[in-house]
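One protein chain is absent from this view; the other protein chains keep their places.
Going by the order they are written in, the chains are A and B; count residues from 1 in each one.
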Amino acid sequence: MRGGTVRFVLRRLAQLVPVVLAIAALNFALAKMAPGDAADILAGQMGHATLEFTQQLRREFGLDLPIVEQFLAYMGRTARLDLGVSVIQQQPVIELIADRLPATLLLMVTALVLAIATGVALGVAAARRQGTWIDNLISVSALLVYATPAFWLGLMLIVFFSIRLDLLPSGGMMQIGVAQTAVGKVLDVARHLILPAATLGLFYAAVYARLMRASMLEVYGLDFITTARAKGLSEGVIAWTHALRNALLPVVTLAGMQVGHLLGGSVLIETVFGWPGLGRLVFDALVQRDLNLLLGILFVSSVVVVLVNLVVDLIYGLLDPRITHK
Amino acid sequence: MNALRVFWRRFRNNRAAVGGLVALVAVVALSVAGPMFYPVDPFDMVGQPSVPPGGEQILGTDVAGRDLLAGLIHGGRVSLLIGFMASLAATLVGLVLGAVAGYYGGRVDDVIMRTTEFFLTIPSFVLAVVLVAIFSPTILHITAAIAVVSWPSVARLARAEFLAHRDREYVQGCRAIGMPDREIILLQILPNALPPVIVVSSLMVATAILTESGLSFLGLGDPNQVSWGYMIGVARSVLRTAWWMAAIPGAMIVVTVLAINLVGEGLNDALNPRLKQR
Partner (left out) sequence: MNTRTLSLALVVAAIALGAALPAAAQKKGGTLTYTFHPEPTAMSTISTTAVPVSLVASKIYESLLDYEGPGMKPLPGLAESWTVSKDNLVYTFKLRKGVTWHDGKPFTSEDVKFSIEKVVTPFHSRGKTYFGEVSAIETPDAHTVVFRLKSPVPYFLRAFQASESPIMPMHGFTAEEIKEGKIRTAKIMQAPVGTGPFKLKEWKKGSHVILERHPGYWKAGKPYLDQVVLRVIPDGAARAIAIEKGEVDLAPMSGLPPAEAQRLGRLPGITASQEGNEGLGPIMWLEVNNRSKPLADVAVRQAISLAIDRKRLVDVIWYGQGKPASGPIVSGNPNHYDKKLGPLEYNVDKANKLLDAAGYKRGKDGVRFKLTQNFLPYGEEWVRQAEFIKQELRKIGIQVETQSLDMGGWLKRIYTDWNYDFTSNFTHNYPDPTIGVQRAFISTNIRRGATFSNSMDYANVKLDALFVKAAQTADGPARNKIWEEIQAILRNDLPVIFLMEISYTHVWNKRVHGLITNGVSMYSSWDSVWVD
């Protein structure tokens, strides 16, 4: 089993390289389809640029080279993990991404943890009390949340918690201007994180709650649960140890598959809350035709998604034998 | 005919699904018949800006003094139209490609699967944004963009179904008697593979509406149409003083999407009863 797993991982990692490069090539083609280029945008920003000046900008940034040359240069750089320089922001793309990545990771990880914790807890509770008012309440709430557009939910939360109650900040990641101790900074970021993470996470919590509930109900019908009950174990122990471990698998698998979806959702959430993450950056990069930055972020995102898929497959492979061989 | 009646009986048993259906019909009716009974142009500046509900305009006005109720009615048209058409298109494409991949296997399957993989590595909302930005926001382009990011999941499901059925005895039998592939796919396997696809498809309508509202909120909606997402985006600048302007269209989205989800689940229960009896 061990050797097989290692070979499996190595094989998948080796496949990763051509897959990611192919994705990078397709991203380039896609991005180049957008009309206008960064030279136009820069000239437009300056408000008064002659044709010669725009063309000069194009030459300065290599945007006047034949497209095949641009493509080859881009692929060559990407293969070396050199993401180039942002023409609009005049900074290396790696730096810009590194700047914003922590904020996005913080938001996504917090949202995911919240979603899984809440979803699993509620799903287990609903399954244990199947048919009661608790079950119905949880199911209906999950349905409602699942039907709510995340960006609108975010706005409504801002209206309630920030504008009406003045309990939480309405946007940003940190309070401006105030010098703070390290602990103070952590608390400040935490305060700013609550609403966006909750907004992003609630949707997935609803999904996981329902999935967890269905999964638990399915597991309850299996033989080894009856055995456990015969052994005299309490319902609580059965639910939270035996049943949970097995029912968790689909939820974890789904969570892994939704990393890409989370990234997409963060575009809207970061816009609503002014959270300085990659989601908003990729949108801005697109609008400004900042090709290197746009492609750089898509590259990083695709690597992350491919890696997470690999990890999920691994986990699935590890956990699966236990269920089938019960 | 009998199958239809059986289906309806099963569906009717799910009270939530029936409730959802009623709500959905109401929303559709409002959108279709609304302009006849309330012929106000949602772009007409009929009143003072930011008037609260309960005045001359029942639901109030937006930042440019336009009637919110008219916006709601017209928004329904846009959202429902895009939702249904995008889902339909995605289903058709996904079904065809998934069936071919699942039935024939081999190189064809490989190519199609690799394609779906590519689509799954770009966050679907980001891809939709890129597509709409490239081709400029119109109802047609938005529908197409949402269809493009949605078909992979249908394809994967269809592929799994066709793969499972391909090796069943009844299909082997059909092949043995020399039935052409096309007939096997369309007349034999498809009716069996369809139910889960229908369920996924109907749930996709809800996702499509959510995606469209997100695009409109970001300013990527069709500028000649008022949609619910657009209304929320407009209201954002006055959230502090006129929160209802964003609350009302958002509530409409929730009601509509919830209704569709309930109907979708009802369809699932009615079409796949054996799954429920686990």
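Heads up, the rule we're going with is that contacts are C-beta pairs under 8 Å (C-beta built on N, C-alpha and C of every residue); 3 or more make two chains touch, one makes a residue touch a chain.
Only a predicted model underlies this, so the values are computations on that prediction, with no experimental measurement involved.
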From A:Ala34, A:Leu168 or A:Ala214, the answer for touching the chain not displayed is A:Ala34
Can you tell me which of B:Leu68, B:Ala133 or B:Met252 touches the chain that was removed from the display?
B:Ala133
In the complete assembly, which of A:Gly47, A:Pro66 or A:Gly236 touches the absent chain?
A:Gly47
Missing-chain contacts mapped onto chain A
34-37, 40-55, 60, 88-91, 99-100, 170-172, 176-177, 274, 276, 280, 286-289
For chain B, which positions touch the chain that isn't shown here?
41, 43-45, 49, 63-65, 133, 136-138, 219-224, 233-234, 237-240
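Note that in this section only the chains that are shown with their structure count from here on.
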Interfacial residue positions of chain B with respect to chain A in the complex:
117-118, 120-126, 129-130, 133-134, 206, 210, 213-214, 217-218, 229, 232, 236, 239-240, 243, 246-247, 250, 253-255, 257-258, 261-262, 278
Give every residue of chain A touching chain B within the complex, in rising order.
19, 22-23, 26-27, 30-31, 33-35, 143-144, 146-153, 155-156, 158-159, 163, 217-218, 221, 260-265, 267-268, 271, 282-283, 286-287, 298, 301-302, 305-306
